[in-house]
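Only one protein chain is missing; all other protein chains are in place.
Note that the chains take the letters A and B in the order they are written out, and that residue 1 is the start of every chain.
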Amino acid sequence: MAETRTGPRVGLFVTCLVDLYRPTVGFSAVKLLEDAGCTVAVPAGQTCCGQPAFNSGDRADAAALARQTIAAFEGFDHVVVPSGSCAGMIRVHYPELLADDPAWAHRARHLSARTHELVSFLVDVLGVTGVAARYPDAVTYHDSCSGLRELGIKAQPRALLASVDGLELRELPGAEVCCGFGGTFCVKYPEISNRMVEDKAADIAATGAGTVLAGDMGCLLNIAGKLSRQGSPVKVRHVAEVLSGLAGDVPAIGETGR
Amino acid sequence: MHSTAHSFPENSRRALENERLQYMLRKSGTGFQDKRRRAAERLPEFEDLRDQGKAIKNHVLENLDVYLEMFEAKVTEQGGHVHWCRTAAEARDTITEICRNAGAKTVTKGKSMIAEEIAINDHLESNGFIPIETDLGEYIIQLRKEPPSHIIAPAFHVSKEEVADAFRAAHTELPKDRPLDEPRELITEARLMLRRRFQEADVGITGANLLIAETGSTVIVTNEGNGDLTQTLPKVHVVLASIEKIVPNLEDAATVLRLLARSATGQEFSAYTTFSTGPHRPGDVDGPAEFHVVLLDNGRSALLGTEFQEVLRCIRCGACMNHCPVYGAVGGHAYGWVYPGPIGAVLDPALIGIKEAGHLPNASTFCGRCEAVCPMRIPLPKMMRHWREKEFEQKLQPPAMRRGLGVWAWFARRPALYHAAAKMAIRTLGRFGRGKGRFASLPLADGWTRFRDMPAPEGRTFQDLWAEKQRGGR
Partner (left out) sequence: MSDQSKGEARNQILSGIRTALKRGPATDAQRGAAAERVRTHPRNLVPARAQLDHEEQVALFVRMALEVSCTVERIPDLAAVPQAVAEYLAGLNLPAELRVAPDPELSAIPWAERPTLTVTAGRARDADAVSLTGAFAAVAETGTLMLVSGAERPTTLNFLPDTHIVVLRRDQIVGGYEDAWDRLRAVQASFEGGMPRTVNLITGPSRTGDIEQTIQLGAHGPRRLHVLLVGE
């Protein structure tokens, strides 16, 4: 292990779902970033990016959380997020949310410019072309909506997965179709959400893959919950777990524990 | 049109259980999406044209009064009449007055969403006129006495067997044992029955995809030819259009038209794109003697200068609903009013009120496909979010949800408290879930656990573990 790291200073925005549900994803992100030469810190002043408030029309709380996040992450070269939707919230929506606040508008824009989703950061900013992980399984990949459409994440996870030893990537039919999570949507309109996730589960089954991956915990919890209810043996993991090699340390999402 | 939008949850549940509807939705599958994508890929300039379409419409909206006055002057110059109507009621009265003055009996209609909006058919009938829809899809739903379920394919939800049933019930003068199994047979029969109506009509009402200020023309974009027979054969042609349909000149029309058919059906151009200007000219041997344009506001001008202004760029192509996974699951009727899908989620609350249509902007995951394919680059999810903001301000959301989100935000704004509470809660939840890895049911989470398991958390928060790691050194 190197004594001192002089690479880029990265602040990790963990996201509430990773923090609460699956810390292994956070540790995977740290490992991937450190392996690529970054110094990683995790400011304690972070909680939630504010998406739930924002998407429910509560602009005041959303703006308050935006200011809190901006303040917590000032001083880092980059802010990296293991979630397309949270990264999208910061990159795309913070500037819009605080556009009329003279004290915060430029700070929001400054944070936005420095913030990246994890896999996109590795590939597009750091130029990482491969990882030294092993995951011998047929794997299929779901493109989470925000990451895809707000941040252009499509080729990057596939490029890194191609370098994982033993991993066979099978394209998911309808990879770009929403899984039906949508934050509170899945509990406000459960029947429609269920139809959407059933379609996603059927597409996953059709690939014959043993594992499905994505970059967003919301999608993953939704998909894992459905596959589990169906008694499906398909494993559900965050792409960061597989890329970091830490997948072996923790059961798949929803799998029987130790 | 009478709204059932407030019943969207119930409507959508029934839609999901409706086997016939589900069969039709699945049959359509990704057809429209594939066609649109192929058409867009075939035209290298497509993305630039979308930008130009957006710019044209933005320019028009900033100068809407100017272009409408120019249009009116041109229409009048060529012997037509322009009628300005603030409300649906004024538009209905204007149209019946025109029909009455013409001594009309039969009124043929081309497809028009505005006509649905003002519910003109019922009004014509109660005033003693006979309105006949001539677009095949509209004719089918007129016979079935139901509203359209899609803005360009109104009978999207109807199977061919159901069409045959409707024809047998309505066309009683035809031989009962005639075959009506194949689409070809159905279309031949519709053509035959409607041909007579076209010839009988005293007044023809069409909508307008575009109004052109330069020439005082109205434009319809169709494939069947019914819109053209509707406006050419009767002695009176009435165009019903909302005020934001206007573009400055023929070149601007060409730009929009390059986007429209490709986005709607994946066609390069529709079979019939028709520019109508005024009544017939001296010497013409066909064409209407009278030309009326009924300009309808009905809430459009109120959207100008608001965060919803951009929805007025819509050219009614239907691409948004063709790509929406929610529309794809429940179909158009579930939305309960004239405009379904993502455009409906933004426009319906504007036209019939957020209290009535509030579910529509909420029934979205913000997946963003609608915005990705909208030819006029309308930021539909953003405007749905603006409706949710209005509901929040007016306290229209379910109290439990509002409280839950409020509690979440309260904690999230207090990081130290948040982390301490999360640490405790997750250790507890983790202990309960450790054995099975998932929860089959959770109190307060029935919306989730009715259909899905809830995976168990790892059992410690990241912040908890990270702090521990920092304290312990490496």
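Convention: contacts are C-beta pairs under 8 Å (C-beta built on N, C-alpha and C of every residue); 3 or more make two chains touch, one makes a residue touch a chain.
Worth saying up front: this structure is predicted, and the values here are computed from it rather than measured.
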Among the chains presented, those that the missing one touches: B
Hidden-chain contact residue, picked from the options B:40, B:120 or B:136: B:136
Absent-chain contact - pick from B:106, B:209 or B:270: B:270
Selected residue (touches chain absent from view) among B:191, B:235 or B:390: B:191
From B:38, B:100, B:281 or B:450, residue that would touch the chain that is not displayed: B:281
Subunit B, residues in touch with the chain not shown (by the definition above): 24, 27-28, 31, 43-45, 48-49, 52, 56, 62-70, 77-79, 83-86, 90, 93-94, 97, 134-137, 140, 153-156, 159-160, 163, 183-184, 186-187, 190-191, 194-195, 198-199, 213-217, 223-226, 228-229, 232-233, 243, 248-252, 254-255, 257-258, 265, 267-287, 295, 297, 301-306
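FYI, only the chains that are shown with their structure count from here on.
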Centre-to-centre distance between subunit B and subunit A (centres being mean Cα positions), rounded to whole Å: 33
Of subunit B, residues touching subunit A in the complex: 9, 12-13, 16, 325-326, 329-330, 362-369, 371-372, 385, 387-393, 397, 401-402, 405-406, 408-409, 411-413, 415-416, 418-419, 422, 425-426, 433-438, 440, 445, 447-448, 450-458, 460-463, 465-467, 474
Residues on subunit A engaged by subunit B in the complex (per definition of touch): 1, 14, 16, 18-24, 26-27, 42, 44-48, 50, 52-59, 61, 64-65, 68, 72, 145-146, 149-150, 176-178, 180-197, 221-222, 224-226, 228-229, 250-251, 253-258
